[in-house]
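Note that one protein chain is taken out, while the other chains of the complex remain in position.
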Amino acid sequence: MIPSHPSLRRAKDRAMIVLCVLALGIALIPLVSILTSILLNGVGVLNLSFFTELPAAVGESGGGIANAIQGTLILIATASVIGVPIGIIAGIYLSEYRESKLASVVRFFTDVLTEFPSIVIGIFAYTVIVLYFRSFSVIAGAFALSVIMLPIVIRTTEEAVRLVPNNIREAGIALGLPRWKTTTRIVVPAARSGIVTGTMLSLARAAGETAPLLLTAFNSFYWFSCMTKPVASLSMYIFIFSISPFPDWRAKAWGAALVLMLMILTLSIVVRYVTRGRYGLHA
Amino acid sequence: MQAISKRNNDARLTSAQPVSFKPLAILSHGQRLTADRAFKLVAGGISSIVLVILVAIVFELYQQSRLSIDAFGIEFIWGTVWDPAISEVFGALPVIYGTLVTSVLALLFGVPLSLGTAIVLSELAPQSLRSPASFVVELLAAIPSVIYGLWGIFTLAPALRDYAYPAVQSALGFLPLFQGPISGLGVLTGGIILAIMIIPTVSAVSRDVLAAVPDTQREAAFALGASRWQAAKTVLSYGRSGIIGATILGLGRAVGETMAITMVIGNRFDIFTSLFEPGYTMAAIIANEFTEATFDLYLSALIEVGLILFIVATTVNVVARLIVWRSMKMVRGAVLE
Partner (left out) sequence: MQPREKKSNKKMLAAVGIILVVLIAVGAYYSFGTTNPPATTTTSGINTMTYESMQPVTLNGAGATFPFPLISKMSAEYNKLYPAVQINYQSIGSGGGIRQFTVKTVDFGASDAPLSDAQFANVTGPLHIPFTIGGVVPTYNVPGVDSGLKFTGPILADIFLGKITKWNDPQLVAINPGVNLPSADIIVVHRSDGSGTTYVWTNYLSDVSSEWKENVGKSTSVNWPVGLGGKGNEGVAGIVTQNPNSLGYNEFAYATINKITFGAVQNAAGNYVLPSLESFTAAVSAASSTLPKGDENWSKVSIIDSIVSNSSAANAYPVTSFSYLLVYKELNIIPGMDLNRAKALVSFLWWTVHDGQQYASPLVYVPLPGSVVTLDEATIKTITFNGQSVFQG
């Protein structure tokens, strides 16, 4: 591990650190560029009516995306209720009972599930729910989103729980706790931060997806009415407005994208604050 | 973000107060075993939901592709004609090829950048920067792919076409990979935009993985006289499986991405030889043509592309697992789980 010449080692050390920072810099350039685009293009559209009103007709100024905000919140909340508990429990199982056959199979197919295009998941949800009930609905959309969220939550939970050092588990067992109690009361809280990251990533992903909602939640230009009817969403609005011929609608697409970013940022901060451990913001 | 408490991971138990025994002392050994078994059963049952969903999806895909499978058979996989208008012949080779190439490019560019970012965020950056930097990275995971696509058409592609690609072509133009006319829209741009899209996910998860590595590993490395980079390598090695997990998540996004890639890849149904040429991917062709598939065989062919995507994804995962398994056997230095 230790090359012979000390100054060679120092040089290599410095070089690799420079490379890493360079990687961060290169990664940040496009990402900052996109964020700037969203900010610059979207901020001009934001005003109070943008957040509180329904969309105006074409050619009329004003109007907003309030129903899309409402719809996205409802969709990701419902999708989380379906997908997050299942995902976390499955992730815990995959990590704690790693040696079982079922765990290997589930882990393998979870990885395969992440590689399905969201449009295929949407088609699946369409076939299974929409065609069966003959109606586009919030439930179909939330189901499609939860299938997209599931593998992300499972994978990240599994890795987070796996990384909890073994001596903690051993300590729990040494103290006479049954295995399940060690797992749920000690190991999982220790992995809390990683689990939260995974959940937030999956929520962020779900909030931004368009293709699975196209044929399930459909979209609407009115308020949410019922779980079995279509509903608006920010991602659908961004899609529809961005492909329209009208420059003012296209500007609204950027505004909606900005609102989506802000929503995810707020959610992320709140969730992290709430699930912080005893040592402040660090879990 | 997890710095302080994770660093005190091992110290946590020593500073904890004694655990209360009261309810547990009452349970007999047999009862505790049953509770354990019940937990394992319930958790296992819930995990199987993933299998149920996957089987259901594949079953649906198969059912709906029957028409196309019956019409074209195995030749669908190496067919190169996609003609919904006149001959109604479909084949998938160009899109399989396009998906594989763009995914490889995405991982090639995206994973090193993500790892570098993760290392900086978890090992090298000062404490105060880590939290906000992590928030920003997670935020970027929420950007809808439509926005990536718009940015790709109006910002990325022109910039690459005007500055980066001519330079690449003059340097590496002797390779057939980099020949031909440059329009900014093509396979290489597609790979680059996919790489950018997977950076938030891969770096966020990798950063968490690296931060969760116990400090004992770092301390042991430093105690042995390692430089910062060498200590970082040790940490990387310890968190190897987590990083692979992060890469798989990134690969998933890359393979399944539809909107952004279709806006910059040129959507040309052909086997390309140069990375500057336009190409096509399986996810893009399904997304582009699904809602407009005007007759049943057309629809069935598109669904069959989805089925093939599943098969390709499974194969890639099997191969990846074999590679990982071989590399896991060569353990150096750090104690692995």
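Details
As written, the chain order gives the labels A and B, with residue 1 at the start of each chain.
Everything below uses one rule, namely that a residue touches a chain if its C-beta (ideal position, glycine included) is under 8 Å from a C-beta of that chain, and two chains touch if they have at least 3 such contacts.
Since the model is a prediction, treat every value here as computed from it, not as a measurement.
Only one of the listed residues, B:I153, B:L177, B:A220 or B:A320, touches the absent chain: B:I153.
When the full complex is taken into account, the listed residue touching the unshown chain is A:S220, out of A:S118, A:T157 or A:S220. Among B:F135, B:W229, B:F269 or B:F310, the one in contact with the hidden chain is B:F269. Which of B:D36, B:D215 or B:E289 touches the hidden chain is settled by the complete complex: it is B:E289. Contact residues of subunit B toward the unshown chain are 16-20, 81-86, 149, 153-154, 157-158, 181, 183-185, 259, 262-263, 266-269, 278, 280, 284, 287-295, 298. Residues 56-60, 66-67, 69-71, 73-74, 76-77, 80-81, 130-131, 134-136, 185-186, 189, 192, 214-215, 218-225, 229-230, 240, 242-247, 270-271, 274-275, 277-278 of subunit A touch the missing chain (whole complex, contact as defined above).
Convention: only the chains that are shown with their structure count from here on.
Centre-to-centre separation of subunit A and subunit B, using mean CA positions: 14 Å.
Considering their complex, residues 1-2, 9-10, 12-13, 16-17, 19-24, 26-28, 30-31, 33-35, 37-38, 86, 89-90, 92-94, 96-97, 100, 102-103, 105-106, 108-121, 123-124, 127-128, 147, 150-152, 154-156, 158-160, 162-168, 171, 175-181, 183-184, 190-191, 193-194, 197-198, 200-201, 204-205, 207-211, 214-215, 235, 238-239, 242, 253-254, 257, 260-261, 264-265, 268-269, 277-283 of subunit A touch subunit B. On the subunit B side of its complex with subunit A, the touching residues are 1-6, 8-10, 12-13, 19, 21, 24-25, 27, 32-33, 35-36, 38-40, 42-44, 46-51, 53-54, 56-57, 60-61, 64, 112-117, 119-121, 124, 131, 135-148, 150-151, 155-156, 196, 199-201, 203-205, 208-209, 211-214, 224-230, 232, 239, 241-242, 245-246, 248-249, 251-253, 255-259, 282-283, 286-287, 290-291, 303, 306, 309-310, 313-314, 316-317, 321, 332-333, 337.
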